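Sharing a structure, written as structure tokens. Questions coming.
The complex appears here minus one protein chain, its other protein chains still in place.
Here the chain labels run A and B in written order, and each chain numbers its own residues starting at 1.
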Amino acid sequence: MKSQPTTRDEREAARRRARRRGLAISATSTVALLAALAFAVLLSPGWHLVRTTFFSWHWFNSSLRPLIDAFWLDVRMFVIIEVIVLVLGMAIALLRTMRSPVLFPLRGLAAIFVDVMRGVPLLLLLYLIGFGVPALRSSFLPTDETILGGAALAFCYSAYVSEVFRAGILSIHPSQPAAGLALGLTRTQVLTHVVVPQAVRRVVPPLLNDFISLTKDVALVSVLGPQEILRAAQVIQDYNFNFTPLVAAGAVYLCVTIPLIRFVDSRQARARRQQEGVLVVL
Amino acid sequence: MAVLELRGVTKLYKEREVLRGIDLTVGEREAVAVIGASGSGKSTLLRCVDLLEEIDDGDIYLDGEAITDPGCDPVPVRRRLGLVFQAYNLFPHKSVIENVVLGAVKAQGIPRAQALEAGHALLERFGLAGREHDFPDRLSGGQQQRVAIVRAIATKPRALLLDEVTSALDPELVGEVLEIIRELKAEGMTMLIATHEMGFARQVADAVCYLEDGRILERGSAEQIFSDPERPETRRFLARLLAGARA
Partner (left out) sequence: MLPTRRLASLLSSGTLLAGLAFAGSTVLAPASQASGTCVKGSLSLHSAGQLNVATDSPAYPPYFENNKPSNGKGFESAVAYAVAAKLGFGRSQVKWTVEPFDDSYAPGPKAFDFDINEISITASRAKAVDFSSPYYTNPQAIVVAAGSKYAHLASLASLRGAKIGVQVGTTSLQAVNRVIHPTQQVQIFNTSNDVVMALREHLVDAIVVDLATGFDLVQTEIPHGSIAGQFSAPGGDNWGLLLAKGSKLTPCVNKALAQLRSSGTLKAITARWTQSGASVPVLH
């Protein structure tokens, strides 16, 4: 051990050296790992076949246009359904957290609705609503498959989202509504101006996660007939016995989901920073 | 006629009597302090007066009107009372000025422009000019409590209920809050104050009640209660308090 005191310059120099060493090690190991993976894949005997079947430039290009056209249906659906889900989810959450005795039967129905919609597989729900409702031959109920499929998705996701909102509402400390009431606000005003705004802010991360999940589940509506992007990819795949359209569809999806995911993560990181104040360096 | 009158108010909490037969009056422009140990029921008392809790027996009268009557709508009553909490309870998602005008605009239907003007004036008067658009988390505890008081008086209440409003503050911030309350008293605000601050109660209160285990054991002028209490329990409590303050 040294017996002489360390100067400030010496300390900084030592830190710089340590940093460089760390970077060199991580860079080398990353490149080595990638090289090993590349070796394993590119040198396997079936690589050529896999490349032409899954990553064919020709099929990627030719299927891109019809896939993007089909994707437009998915986009319209998940935007509209998300709006419905947020409204319906909030309504159900409010219904279940309010204590007014008048609403008791509705509250019971809401609880059953949430349990069933979360408990039944979404695909089953799509079949039941998509094929079952038209079978009723009712003149009031819609028969368009996109609407029925959208309804199934909306019911299922509203149930999940209502639970998220409910958790948010219940997480608000009772002193907040108490302060609102003390000002002379009615219960409705307290909900509108004090409780709900705070609850919603708190549950934005899980809500965004549910939205990302919805963007992908929208593809399931294809079982009822409509040609959305994954179905369109499957059609090209089946007709030509080439799987590249699926890869292309995945790429199109990533163009939407990755920005969404990055956005969610950055928001969550920001919220964490605000709460903790200091980023702990390990 | 007294502004606030409590007769035989009793409150049960899970079979336990938290308030037992409370008799209390607060006259016009009067400041009544309620002192007592933690858990004696001071907060519960104030919450019952503001109808945030339901009493189990007895009556409470505001300006002669029985506000604890089962048929009475609590909302208009709460509009006539102001309550300031120990933990400030400002709305974290609203700015300072928004906190202040919410009650006036939504509960009392005052036009927003008018409420904003009055709100700005109040904030400036109490040393918070320039902080109107800040959010509560950027203010010190003392500033937040001052905003809470402004919020409570912005609705021009008949009486102000102060629930241990300095107990959560660092000692150096207590003074600024007590200053406001002194000013309000000087202007003639009727107040019911639950507090630990003996010196302050002595200066501001017209009457002091000692609350122990949900019962008012003694009531008298501030001078009398603090210098020469009648009841031994009061004496014991004050002695403990002074010993704690000295230590």
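What we mean here is this: contacts are C-beta pairs under 8 Å (C-beta built on N, C-alpha and C of every residue); 3 or more make two chains touch, one makes a residue touch a chain.
In this text, all values refer to a predicted model and were calculated from it rather than measured experimentally.
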- Note on the structure: Touch list for the missing chain, restricted to displayed chains, reads A
- Task: With the full complex in mind, choose from A:Thr97, A:Thr143 or A:Asn209 the residue touching the hidden chain.
- Result: A:Thr143
- Only one of A:Ile172, A:Val235 or A:Ile261 touches the unshown chain, namely A:Val235
- Item | Residue of A:Ala14, A:Leu42 or A:Ala251 touching the missing chain in the full complex | A:Leu42
- Note on the structure: Residues of subunit A touching the missing chain are 20, 23-24, 27-28, 31, 34-35, 38-39, 42-43, 45-51, 53-54, 131, 134-135, 143, 145, 222-227, 231, 234-235, 237-243
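Here, only the chains that are shown with their structure count from here on.
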- Give every residue of subunit A touching subunit B within the complex, in rising order. 175-176, 178-186, 189, 193-194, 197-198, 201
- Residues of subunit B defined as touching subunit A within the complex: 47, 50, 52, 75-76, 78-83, 85, 87, 89-93, 102-103, 106-108, 151-152, 155
